[in-house]
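Omission of a single protein chain aside, the complex is shown with its protein chains in their original locations.
Moving on, here comes chain A:
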Amino acid sequence: MTELATRLEPSRRPLAGLYSGNVRAVVVRGLMALKTNNWAVFISGFVEPVLYLAAMGIGLGPLIGSVEGPGGEELAYSAYIAPALLAVSAMNGAVYDSTNNVFFKLRFSKLYQNMLYTSLGPLDVAIGEIYLALQRGFLYATGFMIIMSTMGLVTTPAALLMIPASVLIAFGFAALGMGITSFMKRFQHLDWINFALLPMFLFSATLYPLSVYPGGIQLFIQALPLWHGVELLRSLSVAHFTTDMLWHVAYYVVMIVVGVVLTTSRLRTLFLK
């Protein structure tokens, strides 16, 4: 055996106590575990917005005819709701992973506690897990885009920008979702999240324009995250670029930062107490 090095060199990196620069290991672990995952659950989250697109777009669409799109031009109803449902798809993927799966690892399998006994820091764990959740959002969104294009709802090359925009949306929901989940103590608490998500999905100007609401309610809807995603994707779907988009993007950037900071500090409070 070689001479024991008994004095360690401190790391000079900022956040040395929180971060070891090894997000990758957390992601690799997530991908390895995916092999044993329940695929039925995985698919169900994806199917939901697809069913809405089919029911509303194909069923209700012909009754409604055309509606006014972001740039003022007339759009088929299914083309109007498709980008909004894409945003919902990205949200669902990110939220399912960052709530149910994260909760299980947090409270039952003690995975994070386990990870924090190694040289991983809470920031590595937070970013890695959020990445896995956003990846699921990305997968859902990509799948949904493929369905949209087969239905002839992708009409401009600019619409491809909806994919990176979906990643941004998924990132925001994944980060904040994990942060919020870290406060949950029982499985029943997760129902609150679903309870909040369904009305947000129905009322965030997904299926009809914001203008149907009186002023006060409009402001409330505009404060919610999904509305920003819906607006962003709907504008991109018809290549209607405005400065409003910057606000939508900024909203998600703030959401991501808040989510990552919150998650990191919660992991620290829970497991490095």
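In the analysis below, contacts are C-beta pairs under 8 Å (C-beta built on N, C-alpha and C of every residue); 3 or more make two chains touch, one makes a residue touch a chain; residues count from 1.
Throughout what follows, contacts and distances are computed from a predicted model.
Asker: Between "Succinate dehydrogenase subunit B", "ABC transporter", "(2Fe-2S)-binding protein" or "Molybdopterin-dependent oxidoreductase", which matches the UniProt record of the unshown chain?
Answerer: "ABC transporter"
Asker: Considering the whole complex, which of A:I81, A:L120, A:I180 or A:L262 touches the chain not shown?
Answerer: Once the missing chain is taken into account, the touching residue is A:L120.
Asker: Just name the one of A:T6, A:T150 or A:T243 that touches the chain not displayed here.
Answerer: Reading the full complex, the residue touching the unseen chain is A:T6.
Asker: Mind listing the chain A residues that contact the chain we can't see here?
Answerer: 1, 4-11, 16-22, 24-26, 28-29, 32-33, 36, 109-111, 113-121, 271-273
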